[in-house]
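Pasting in a structure now, in structure tokens, and then I'll have a few things to ask.
A protein chain is absent from this complex, but the other protein chains hold their places.
So, chain A:
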Amino acid sequence: MFPILRQILRTGIVSEPAPDADPALVLVKQRLDTAMREKLGRALVIRHVDAGSCNGCELEIHALGNPYYNLEAIGIKFAASPRHADLLLVTGPVAKNMEVALKRAYDATPAPKLVVAVGDCGCTGGVFGESYASCGRVANVIPVDVAIPGCPPTPLQLMQGILAAIAPPADDGACASSPADC
């Protein structure tokens, strides 16, 4: 017990302040109305779905939970079931073998729901593109609100994108970029 306590004291608190939302990552007009967003605040529950990533993006999603980024401290946590989630965080190009599972996870998520596509693969299909085995970007299979490019995006970029999904629209809800630029 004492070595553990000593180590905790020695480490101290290493958490860093969260970044601001990055409205440039928003693809569509804010789908949550103001009242909804106010209720939600930042108490957001995420369900991660790996639709065919190389697992690189997962490394960074895992990092969100480390003491430096400490995502839970700002009220955002991961759920085990899409039925408990407000937001689906989807990685990878959508493997053809995962297409049905991804659609089912989307259908199982209660409305109103948000979808954030992660990584170059989630945004465009990345190095895997479209083929007999890959449906390409996430938006080819389910509606996407925010797309975070990067291979993989860093934890800070992930946070900026997730926060953008629940932030008030930049102005008049116009989307800052089209899916094609992502």
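The rule is short, and it goes like this: a residue touches a chain if its C-beta (ideal position, glycine included) is under 8 Å from a C-beta of that chain, and two chains touch if they have at least 3 such contacts; residues count from 1.
FYI, contacts and distances are computed from a predicted model.
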Listed names "Ni,Fe-hydrogenase III large subunit", "ABC-type sugar transport system, ATPase component", "Phosphate ABC transporter ATP-binding protein" or "Alpha-ketoacid dehydrogenase subunit beta", matching UniProt entry of the absent chain: "Ni,Fe-hydrogenase III large subunit"
Residues in chain A touching the chain absent from view: 3-4, 7-8, 11, 14, 48-63, 65-68, 78, 80-81, 92-93, 95-101, 105, 126-135, 151-152, 154
